[in-house]
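Encoded as structure tokens, here's the structure I'll be asking about.
Just one protein chain is left out here, and the rest sit where they should.
Then we have subunit A:
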Amino acid sequence: MIDEGTELSVTIAQIVQRLKGTHLHSQLEREAKECLHRPEIKLESLKEDVRNFLKESGWERKLQNAVYRELNILSPPGHPTAPPEHIKEPLVYMRKAQANWEKRILKSLNSMCTELGVPLARKRPVPEQKEMTNKWNEMGTDEPDLSRFRPVYAPKDFLEVLIGLQNPNQESCDEPSARSHWGLIQVPLNVPDISQLREAYPELDLTTSQLGIDDHTNVPPDLFEYEHIRIGRKVLSEQDSAAAQQYSRQGCPTGLRAQLWALILNATNEPEDIAHYEQLKAGVIHHDLLVDNLIYKDVKLTASNDDYYFVFEDFLYQVLLCFSRDTAVLEHFNYNSATPPKSCVHGKSGAEKVAVVYPPNGLIPFHGFSMYVAPLCFLYNEPSKLYSVFREMYVRYFFRLHSISSSPSGIVSLCLQFERLLQTHLPQLFYHLREIGAQPLRIAFKWMVRAFSGYLCTDQLLLLWDRILGYDSLEIVAVLAAAVFAFRAENLMEVTSLASAEAVLADLSTLKVMPLLQIFLFATVI
């Protein structure tokens, strides 16, 4: 164990290290230098005056927000001598399982590559580049023949892998506790029960006002809504990430959400962000990647057919194709249990082979991936802004939904948490569904992998994501999945097959997320 003081100094050192060399760092330096010409900066109180200047000109707040972002992303430092893979994932068997899963995906990608005779990447000839530039805003109208391509994997393939997870240190055959054999997830992880969730989510209790409940048309808006909007404006004018995050726990007003989320995520749309996006766009125009086909295919299979998101088809290509080429995404592999796949290419001379990360961002898209972006299209109508918010959402949250890890926000924990909540609070329902061969997780898994995107009505989905951002955790996703089962429990008790259970839960577009969460968390008898 390391003591708190050491932990703090390690964290500070890490953050300082990470912020050095960033654009913000050079901006701060420049501002500090330039302010020396100001009359209010005195030589005798130089340090103090410069500090004051940076504070008053808003630069201090920018630094605070940048530090806050790092704090959100950094895992708590482990033992100073622990190897870096422990930051990725402390449990060996999880790391192994993830590595095996990656091998499978890569193999499947490679065999598709050989089978179809499509190169992983190729430079586009100049006329094709021109064509690409021209149709940038209407890639959706293009109908390339994608029939030969298939998604590398779908959530249900991934679920099978999670079901197969075993902790080798746990004796599974002797003395099985009855409960652990009820569900599909068999690994021992600490997941919060309702009383722990109540402590972690105090703002969701029955007495605290919430957007998504207390802004209902029957509630006079002067009781809560107006005041909440007023505070939201104040939070925005202060430009404080931490305050915005706290605020989001009670929900973001529709008109302020786009700005609040960007503030929480510290996702800026400065000239350098726009330039970065343009650079990625140039990358798309110059090179054609095999994964582009997978992205096209995924969008066509999901968002293009979606009542809410079909209008944003072109935006999705503009974001996802750029995303696949963004090497800045690689950084998140420091704390992601996954490791970017590598592929061999011929080096410049042509003779030697070099291993490079493929695709450049290290992510092979799977069926449904584009649904992480789709809801954000309701908030941002500028591709570069949309892009930066999505990337930040991904490297903070979404990556956890499709990699095997022991993180409390990781998909394995969410699955286990979901099963435990149902087993504890609706044991009869759980038992019934299990008996008829309709394991609840088989139904809920697809919702959780997409953080409910594409299943809920968009306004409700955004209310849910407000809380993901507000509590900086995906746990709420598992709670909602359990709450949905609780809400439809009566009908589910009557079904006699997996298909009919699925039918009962097929349409979630009429659900109101916040009342469900509130009631499940705070009105369940424990």
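We take it that a residue touches a chain if its C-beta (ideal position, glycine included) is under 8 Å from a C-beta of that chain, and two chains touch if they have at least 3 such contacts; residues count from 1.
The criterion applied here is as follows: contacts and distances are computed from a predicted model.
Trainee: When one chain of this assembly is omitted, its UniProt record names it as which of these: "DNA sliding clamp PCNA", "Large ribosomal subunit protein uL13m", "Polyglutamylase complex subunit TTLL1" or "Ankyrin repeat domain-containing protein 27-like"?
Mentor: Answer from the record: the omitted chain is "Polyglutamylase complex subunit TTLL1".
Trainee: Of the residues A:P192, A:P253 or A:P341, I need the one that contacts the missing chain.
Mentor: Residue touching the chain left out of view: A:P253.
Trainee: So which of A:P90, A:P221, A:G283 or A:P515 would be touching the chain we can't see?
Mentor: Result: among the candidates, A:P221 touches the missing chain.
Trainee: In the complete assembly, which of A:E29, A:E56, A:E85 or A:E138 touches the absent chain?
Mentor: Only one listed residue reaches the unshown chain, and that is A:E138.
Trainee: For the chain not shown, which residue from A:L184, A:L379 or A:L521 touches it across the whole complex?
Mentor: If we include the chain that is not displayed, A:L379 is the one touching it.
Trainee: Which one, A:S304, A:T327 or A:T524, makes contact with the chain that was left out?
Mentor: Residue touching the chain left out of view: A:S304.
Trainee: Touching the absent chain: which residues on subunit A qualify?
Mentor: 137-138, 140-141, 143, 217, 221, 225, 253-255, 257-258, 304-308, 310-315, 377-381, 458-459, 462
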